[in-house]
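Accompanying notes for the structure given below.
Every protein chain but one is kept in place in this view of the complex.
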Amino acid sequence: MKEVSSITSLPVVTESIDPRQVELVSRYADIIQIGARNMQNFDLLKEVGKINKPVLLKRGMASTIKEFLMSAEYILSSGNKKVILCERGIRTFEEETRFTLDLSAVSLIKNLTHLPIIVDPSHATGRRDLVISMSIAAIAAGSDGLIIEVHPNPQEALSDGFQSLALEEFSTLMQKLYPITQAVGRKI
Amino acid sequence: MKEVSSITSLPVVTESIDPRQVELVSRYADIIQIGARNMQNFDLLKEVGKINKPVLLKRGMASTIKEFLMSAEYILSSGNKKVILCERGIRTFEEETRFTLDLSAVSLIKNLTHLPIIVDPSHATGRRDLVISMSIAAIAAGSDGLIIEVHPNPQEALSDGFQSLALEEFSTLMQKLYPITQAVGRKI
Amino acid sequence: MKEVSSITSLPVVTESIDPRQVELVSRYADIIQIGARNMQNFDLLKEVGKINKPVLLKRGMASTIKEFLMSAEYILSSGNKKVILCERGIRTFEEETRFTLDLSAVSLIKNLTHLPIIVDPSHATGRRDLVISMSIAAIAAGSDGLIIEVHPNPQEALSDGFQSLALEEFSTLMQKLYPITQAVGRKI
Partner (left out) sequence: MKEVSSITSLPVVTESIDPRQVELVSRYADIIQIGARNMQNFDLLKEVGKINKPVLLKRGMASTIKEFLMSAEYILSSGNKKVILCERGIRTFEEETRFTLDLSAVSLIKNLTHLPIIVDPSHATGRRDLVISMSIAAIAAGSDGLIIEVHPNPQEALSDGFQSLALEEFSTLMQKLYPITQAVGRKI
């Protein structure tokens, strides 16, 4: 992984789910991800709070905004100030989308904290046909970034193909995002 | 009400909650609103389906997108094609906002139907500090319009003051909205 | 319907969904039912508050306990004191059952009010294999009665067959209920 990263110059984000492996993972990854299922795995949070790499903390699928920020606080108070929050949808009764993307959480968190927050519309909606519009809406709501799943051929993807953008769709997204970032006063 | 409307030239939107009063209300209002609590009041839906005025149908606070569209179908199939949908937040466990504004529903409904859909960020969030950002995000997500509560002096409003914009905030919103509407290819 | 009732001596419960028909329905039905979708149809509530027949008020599928009691209050304050409440499940993320039966609501409402409350495990679970156990649990939680769907041949039922008990299952339920009613100090 580290090798591919050197060749491609792409930074590596890897999930760590076990406090015992945090140190090892942090040697090879550029960003450590804490998944939604581990948002309240407090020992893991404390462990990534001790390293010197950015941590991408995903919101639990039924966590309140308060709980999300309290989990971030675990990492911050352990010494690691490089916390990036990620809204990735919450559980509701709705069945057309996998989760319900909570963009007011993004806006509220921007008001409450200085931490960067990004949005994952691919996981949140679980539907390719909503990824572009929800990406645009996320940036408009104040999101500092996006996680977009892309695949050269989504129909043949081993996993999550139905929520991945094809390369030309990704290109469309980037073109549509540009004027929005300008409109909300952000530079890219 | 009709009189004030004539003087101000502002169109009147009024909620009808009783099938017996639909005919009367439609004589004075320009748009008939069906509130979230009545989204599945099928007799009322059929009644407003018989009149020749636009109907603003608000999504039930725990209604799926499918149920929302099926309620619209009740009106359409009774003969009234002028249905405007309105997303106004759904119930979740979140306590920081009154409801959770579901912008992916807006985008999905734009894909599934030809009906106009607007968003009510004031009711959905219940917080003045989120109204501007959620309005921008709603338009970015594809919303055809917004319902914004405004009050000359929100602190003294008889109801819903905490979610109403002051006049200068409304003016700020309009200025911020303009470039977004341009960015998503809409004209105002 | 009235005729069948005379012949069989079974009382008739019928849903009224339109305030204009309340008076008519109340002439033929022994109990007027207000469905979950109309729990906050306030004109309908006021209308059934004026008649002299018991009203069976079903809880809205996303209504809080407070809202449920406030809807009952609409009927009571219009003059009709014969209100029977009915818990029939609330919407959650769970997909194995149609709704989530909220038995703590039953117990809490018994503490808060003097109104009778009954439970509808057939609609709440949507699964025949849970109806018997949830009926027993409902009575144990303090429920004053049950609505059980029964069909001579559930496999061939025109609607809701998958949640209806066959006659012999109903007989099993009655046998199992008897000792529970004794155990919680109720007589049948």
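In this document, chain identifiers A, B and C correspond to the written order of the chains, with residue numbering beginning at 1 in each.
We take it that contacts are C-beta pairs under 8 Å (C-beta built on N, C-alpha and C of every residue); 3 or more make two chains touch, one makes a residue touch a chain.
Just so we're clear, the structure is a prediction, and the values are computed from it rather than from any experiment.
Just so you know, the chain we are not showing touches A, B, C across the whole complex.
Within the full complex, the residue among C:Ile32, C:Ile118 or C:Met134 touching the omitted chain is C:Met134. Take chain C: the residues that touch the chain left off the picture are 62, 64-66, 90-97, 100-105, 107-108, 110-111, 124-125, 127, 129-130, 133-134, 136-142, 176, 179-180, 182-184.
Across the interface with the omitted chain, chain B contributes residues 62, 91-93. Where chain A meets the missing chain, the touching residues are 17-20, 37-38, 40-44, 60-62, 91.
The rule is short, and it goes like this: only the chains that are shown with their structure count from here on.
A straight line joining the Cα centres of chain B and chain C is 33 Å long.
Distance between chain A and chain C, defined via averaged C-alpha coordinates, is recorded as 45 Å. Multi-chain contact residues of chain C, defined as those touching 2 or more other chains: 62, 91.
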